[in-house]
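One protein chain is absent from this view; the other protein chains keep their places.
For chain A:
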Amino acid sequence: MYESLFNFPGGLLAEFERLQQELQQEFANLGRPGSIRALASGAFPTINVGSTPGTIEVYAFAPGLDPATLDIQIDHGLLSISGERSSAEPQDNGSLSVYANERFSGRFKRTVNLSKDADPDKVEAHYRNGVLHIKVARQESAQPKRITIQ
């Protein structure tokens, strides 16, 4: 009975190592400008944002979802991604033990502030290997242009 207290996958030491590693990943964010809409540790999905001269690239690390159930909206320069991930727990027929339950389950919504020149009419979204990649084009007028001297 008491043994189960220490029944972490990989043993108790591995569990401390995991905690240490999670903390380290958390502190890796210190000193970098964070988004006001960033969530605390364990946020789902985690998001990376990149920028090219012509587009804004948003990557949401959202594994194990049916892309048809994802809701992606752009409203007033805010891109929101929402959906639901169901629990993977198999049906308990009396003999099920749960040793780790770290994966997110339930409803989620995350919002990204797009820059002012984002064009809400030119958005493409792809879901591949559990990563949702949203490409938002910048408005043409906002893109740098070379001016020829006459």
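Worth pointing out:
Please note the rule applied: contacts are C-beta pairs under 8 Å (C-beta built on N, C-alpha and C of every residue); 3 or more make two chains touch, one makes a residue touch a chain; residues count from 1.
Keep in mind that, in the parts below, contacts and distances are computed from a predicted model.
The protein name that UniProt records for the chain not on display, among "Molecular chaperone IbpA, HSP20 family", "Acyl-CoA dehydrogenase", "ABC transporter permease" or "Sulfate/thiosulfate import ATP-binding protein CysA", is "Molecular chaperone IbpA, HSP20 family".
Summarising the interface, chain A meets the missing chain with residues 9-11, 14, 18, 21-22, 24-25, 28-29, 32-35, 38, 43, 45-53, 55-57, 59, 61-65, 88-90, 93, 95-104, 127-131, 133.
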